[in-house]
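With one protein chain held back, the other chains of the complex are shown just where they sit.
Naming follows writing order (A, B and C), and every chain is counted from residue 1.
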Amino acid sequence: MVKPNAGLAGELMSTSEPSSSNDAVRVVVAGTGRIGAMHARDLARRVPGARLVGVFDVHAPAAEAVAAELDVPAVASLDDLLALDADAVAICTSTDTHVDVMVAAAEAGRAIFCEKPISLSLAEVDHGLGAVEAAGVPLQIGFNRRFDPSHRAVAEAVAAGDVGEVAICTITSRDPAPPPVDYIKVSGGLFNDMTIHDFDMARFVTGSEVVEVFAKGAVKVDPAIGEAGDIDTAVVLMTHANGAITTINNSRQATYGYDQRVEVFGSGGMAASDNTHEANTTVATAAGYGRPPLQNFFLERYAQSYLDQWVAFVGAVSTGTPPPVTGADGRAPLVIGLAAKRSLETGAPVLVADVQ
Amino acid sequence: MVKPNAGLAGELMSTSEPSSSNDAVRVVVAGTGRIGAMHARDLARRVPGARLVGVFDVHAPAAEAVAAELDVPAVASLDDLLALDADAVAICTSTDTHVDVMVAAAEAGRAIFCEKPISLSLAEVDHGLGAVEAAGVPLQIGFNRRFDPSHRAVAEAVAAGDVGEVAICTITSRDPAPPPVDYIKVSGGLFNDMTIHDFDMARFVTGSEVVEVFAKGAVKVDPAIGEAGDIDTAVVLMTHANGAITTINNSRQATYGYDQRVEVFGSGGMAASDNTHEANTTVATAAGYGRPPLQNFFLERYAQSYLDQWVAFVGAVSTGTPPPVTGADGRAPLVIGLAAKRSLETGAPVLVADVQ
Amino acid sequence: MVKPNAGLAGELMSTSEPSSSNDAVRVVVAGTGRIGAMHARDLARRVPGARLVGVFDVHAPAAEAVAAELDVPAVASLDDLLALDADAVAICTSTDTHVDVMVAAAEAGRAIFCEKPISLSLAEVDHGLGAVEAAGVPLQIGFNRRFDPSHRAVAEAVAAGDVGEVAICTITSRDPAPPPVDYIKVSGGLFNDMTIHDFDMARFVTGSEVVEVFAKGAVKVDPAIGEAGDIDTAVVLMTHANGAITTINNSRQATYGYDQRVEVFGSGGMAASDNTHEANTTVATAAGYGRPPLQNFFLERYAQSYLDQWVAFVGAVSTGTPPPVTGADGRAPLVIGLAAKRSLETGAPVLVADVQ
Partner (left out) sequence: MVKPNAGLAGELMSTSEPSSSNDAVRVVVAGTGRIGAMHARDLARRVPGARLVGVFDVHAPAAEAVAAELDVPAVASLDDLLALDADAVAICTSTDTHVDVMVAAAEAGRAIFCEKPISLSLAEVDHGLGAVEAAGVPLQIGFNRRFDPSHRAVAEAVAAGDVGEVAICTITSRDPAPPPVDYIKVSGGLFNDMTIHDFDMARFVTGSEVVEVFAKGAVKVDPAIGEAGDIDTAVVLMTHANGAITTINNSRQATYGYDQRVEVFGSGGMAASDNTHEANTTVATAAGYGRPPLQNFFLERYAQSYLDQWVAFVGAVSTGTPPPVTGADGRAPLVIGLAAKRSLETGAPVLVADVQ
């Protein structure tokens, strides 16, 4: 059994100065779309102990623009990327290619950082993780929210025993606006695309595996999402191995901003993370007290976490310790998502063991 | 179909001066235990337009003490109480006698205020409500939390359309400490004793009936509660007629106080009530910012709501308008509770229609 | 030198049941205007260990209405009131008569509760306090805000050393709306009518006397207040004997409600009280997060403090211990107010010692 929050220990701090020393961890980035470009910039400029040494994208101009901006080479193929003198590969390509890159990178002996989800196919996931295990290379999955200072402080309070024995966990996770329907169609569905972060969070903050899932969904935001075969609103009730019960509530659209809250309640008390507003300002008039909407969207809200996950990865690679978010941590939420999907279809609770 | 928040309309305000005019609504109180004595005091001293004219309790000294304090007669029997020249009866006796008093009061032509739950038996409930309907007397059920200014403002925001179409409702309801196990044994179980308020709240704030219930429970607070055949921790997921989904989470013990929060989320935004602390004071030191625990317990936290429900009842009786919390509002949460209990036993979701 | 917060020690709690036992402290109320009637009701119904035994008002119908409501005698003169068999007198008459009643009550051997301010004339104050001292009767001044749970928790944190050595105190005290200009004309001016509570609060929470005052005022709310010779906006900077510096800011009109905050900062940290809103409810939409205005006005905001000051007074009288808000506590804010007034007129800081 994995220990979900094994990687929590240790103080992870980001600083503003990347290393240019010879013992820096050299990273190449595969896939320079929005998230890959962000990682490349952080690696080039902001992650201490890291050095960006090359980028690749199937769409060459995308890689070349990032390369020019960051003064690193853009190469023409994945093979070329893996031929560069590097310690690690960041896999930021489209989800359906993650496992192929993972296998190639593992065989090339590179430490691997892989964006979530590893794959929408459990068989593929197992294929990739098998290659990683065979190669014995470090692997970290991009569940960045574990590194958000506010959520992480919840997990730390739980781990420190402040909350006592965990009984109830409540996760609120609502996007400010839905993605284009074209994206929804290829997203793998709400559970694999959006709730997957919350499935991971539930394991992370409670420190216990999920054994049963009951899911309800609805189309409340946009009928076109329903027509595309997906839902835009969901509530999931999960039972953990330790008897704790988690509920997750999701919506593709919260008018007031990006709503991200985690609350863990137990015999000793409660730990809860709250949101950040656009400005920490209140205006009071005869109509009452007003505050601006929430910070919006994830690149802004979770900027620190994206950086801190790299600090953790680089620290693990450079010290030879296991990265904090493991392959098993990447696999588990996919299984929970499959269970949620089956529950939604059948209307009945589903044992996670039945969809493994 | 009842309209759960039909009684919300109108401005209900409590004032500090009871009426002594001849057109006051004259009320007798049956049952002067903790809650009945509180109602008697409010009626005698704080509810404008009301006048307390007599009390009764099967334990005579209890009634006599309240009578002496408030300078009203204590009578020796229920018959004597109903023989007093009064407009209304407050039923605050033990739950298993509610329906008997209700039937007698209805036959005596009295307006009726009945504490929750009406009865633990659905047949009994229907018997009582039938008598009330036959007599054509006004009836209000003691779901006082509907009158709490904070929760009520949530319901009003929903009714005003601020939240848009309701999608998700989250109710957190945790007691500061469990009652004695002896009480638990006769309480009817967590769902009927504690969650019943939350079942009502879900109907009240969403304005929609519950159609399906899925419940999970655990014994996390005290093993003796489990030995008594009950649970002390529960999470309930309910689907409403309008497609909204409500989750309720309960615990018999929150170390940090009496935790009572309601949140309704929809296409237009969110409305949420929060708790009151013992003092509105923050102390900040090198260790961080600290605030005192929550106000504790219901007599204090919900004092205003107890008063305001009387204001609403007296207003309805004196103007001949229907009281805001109806017999149907009293019945529905019992049915939901039965569904929750069956779900807990079977591990499967239960349709409310199947337990009617 | 007085010790301003001497009365803080001890747990003061209000309960809902007044005493009818023979050893209750019997109180008569002189003056049954708005504040006197409130005290009478609290004494008759809500203060444990107290018993209201008579009321008087120069306007007889006012006393008779309260007497009828509370079932106590209304007497025809102050002499008659002091002739009643009572332990204590509550002086709630108009400010210019306080000292006359105080002297008569002291000579009659009654414990005295006196509303603030004792008098607008320092000579009168000294005359009254001299009579009290000569008679050796207990005296408590009605600075109720010391008993507000939130402000009191600030004072307690300071007294407990949580804040370390006090350096800076900030008091925000703004009324929701100005009183009628006719009232302003006889009020003694902003400093004696409104700021007097804040002068007391500064001494109470810092535990140190004020030695210098610098005051600035303005007419910002209503020109008619200026025409009446008063100001409606003020900021006062005060230096304490221990070197701490307090600022008070006042306005006769805060559109968003009754704004009452106290903050004490020192070498160890900070303690601060905050306001209570009409409802503890947030509504979030695309426009941002909204909360209702503040609780409004003092009878509501400070209801608990009015009650708790009686609990303290009754406790002191019945146990023979000194009441917690002394005559010196009543005198000091008047002197500070005189210094503030002189500072406002001269434009220079004024030593408190120079206006004694």
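Here, a contact is a pair of C-beta atoms (placed from the backbone, for glycine too) under 8 Å apart; a residue touches a chain by one contact, two chains touch by 3 or more.
Computed from a predicted structure; not experimentally measured.
J.: Which one, A:77, A:281 or A:321, makes contact with the chain that was left out?
T.: Here the residue in touch with the unshown chain is A:281.
J.: Looking at the full complex, which residue from B:97, B:285 or B:318 touches the chain that isn't shown here?
T.: Of the listed residues, the one touching the omitted chain is B:285.
J.: Can you say which of C:54, C:269, C:292 or C:337 touches the chain missing from this structure?
T.: Of the candidates C:54, C:269, C:292 or C:337, C:269 is in touch with the missing chain.
J.: With respect to the chain omitted from the figure, which of C:97, C:121 or C:247 is a touching residue?
T.: That would be C:247, which touches the missing chain.
J.: Could you list which residues of chain C touch the chain missing from the display?
T.: Chain C touches the chain not shown through residues 164-165, 167-168, 170, 172, 174, 214, 216, 218, 220-221, 233, 235, 237, 239, 243, 245, 247, 249, 251, 253-256, 259, 265-270, 347-349.
J.: Contacts of chain A with the missing chain: which residues?
T.: The list for chain A reads 16-17, 20, 38, 41, 45, 68-69, 71, 149-154, 157, 162-163, 268-276, 278-286, 292.
J.: Touching the missing chain, which residues of chain B?
T.: The missing chain touches chain B at positions 255-256, 277, 284-293.
Going forward, only the chains that are shown with their structure count from here on.
J.: How many angstrom lie between the CA centroids of chain B and chain C, rounded to a whole number?
T.: The answer is 38 Å.
J.: Give, as an integer number of Å, the spacing between the C-alpha centres of chain B and chain A.
T.: Chain A and chain B have C-alpha centres separated by 43 Å.
J.: Name the residues of chain A that each touch 2 or more other chains.
T.: Answer for chain A, listing residues that touch two or more other chains: 255-256.
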